[in-house]
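Here the complex is missing one protein chain, while the rest keep their positions.
Take a look at chain A:
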């Protein structure tokens, strides 16, 4: 187990050229809501809901008197990074909720499409809360800028060397900040649904989009952060089973074909994270304090 994540952390680039070529070819279709990326479009509100609810939960844990019923302005003013932003589906939503959003993608074609699309929307042009950059995430480490929230949705299963990619994302998070990932678990069910059905039978997704061996299981992610950055000061406390709610969380994303919509499975719902899931982990704030003196 965990073979994928046990690989060394020293590779510099996690970008897979074949994957980038694949998504560049499809880039013009990013905003066709009924086309190639229709599943992602429908998943977007659910991902946003999870981000919002998790931030609300943390805010209420940190400050029990916190009162923001609609939680629509939670992201206001936060620095948010969207790694592998594609056409900007998630970035636009983050920016609309007031986050200072930077979307980065290794595909220049994707960034062009994302910029073009955002330019049509006065809500995104006026406050200039949204910017895009054609760059691999690793290149951002050179700058001292760190982010309150780092998101990387449906990217992990496309990168080379996932541990190095996770390390990059984790480094970009401010202490006390949040890392959100969504990906697909490496299970027979995931193979059946995301590759066999979606790509081969229903042909809803372009063939070759997914590679089963690159999928990552949620427990592998949890295990990664149990010894990250080192076994002494991990993001997630050592132990077995699910991490505590305040450190990390795994929630299944379940597609309902009858209603053509995604659902966020309840916490610890059995089997819900067997295919698509969303993962949250919080960078401990203590690390910084201990490192300072």
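The rule we apply is simple: a residue touches a chain if its C-beta (ideal position, glycine included) is under 8 Å from a C-beta of that chain, and two chains touch if they have at least 3 such contacts; residues count from 1.
By our rule, contacts and distances are computed from a predicted model.
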- Message: Can you work out the missing subunit's protein name as recorded in UniProt? Choose among "Ubiquinone biosynthesis monooxygenase COQ6, mitochondrial", "Large ribosomal subunit protein mL60", "10323_t:CDS:1" or "Putative GTPase activating protein".
- Response: "Ubiquinone biosynthesis monooxygenase COQ6, mitochondrial"
- Contact residue for the chain not shown (choose from A:22, A:49, A:115 or A:174): A:49
- Item | Absent chain, residues of chain A that touch it | 33-34, 41-42, 44-45, 48-49, 52, 70-72, 75, 92-97, 116, 120-123, 259-261
